[in-house]
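A single protein chain has been removed from this complex, and every other one stays in its place.
Right after this comes chain A.
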């Protein structure tokens, strides 16, 4: 199986690579459009700020390529937010695979960002959560969130219920960092690779 990790200038992907090493699969970290198009699976990671990340994707034409991909794609953290329509983070137009708005958490009593382990719950048939407990803990770090919407396949609660995972056609997305979410995170990645 050919796995490609999208290479663009948004955060470090070492943890993602080591997670794949632990599972025992090979991968390429690349921004080459033909390799990305031909891969069996594409992982679209991301850490950082939305407008900067979109600018880096545009430089390489990846903002056009990614929404057109036909094989299963797993987007994580800011990668998931960039697949939405628009983000409140610096008023950024994103790729629009999921027709939803990314919003900033607002709370007078809870700390923002949302950092740490929180439980997620599948709310639709969700192949990525197969074999997991009904409520499973995963690791989050984020200040912006995707509200619960028709694409939501797992939700988490912080300030209010929000989307922990999204799914539409071949696009799967997770707000949390599956690559450092213990055995639960590893199972989610394995489930994605098994699609």
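Here is the rule we use: a residue touches a chain if its C-beta (ideal position, glycine included) is under 8 Å from a C-beta of that chain, and two chains touch if they have at least 3 such contacts; residues count from 1.
Basically, contacts and distances are computed from a predicted model.
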Match the chain absent from this complex view to the correct UniProt protein name in "ABC transporter ATP-binding protein", "Chemotaxis protein CheC", "Urease accessory protein UreF" or "Imidazole glycerol phosphate synthase subunit HisF". "Imidazole glycerol phosphate synthase subunit HisF"
Filtering A:126, A:153 or A:181 for touch with the omitted chain leaves A:181
Residues of chain A touching the missing chain are 11-12, 14-15, 18-19, 21-22, 47-49, 111-119, 137, 139, 141-142, 157-158, 177, 179-183, 185-186
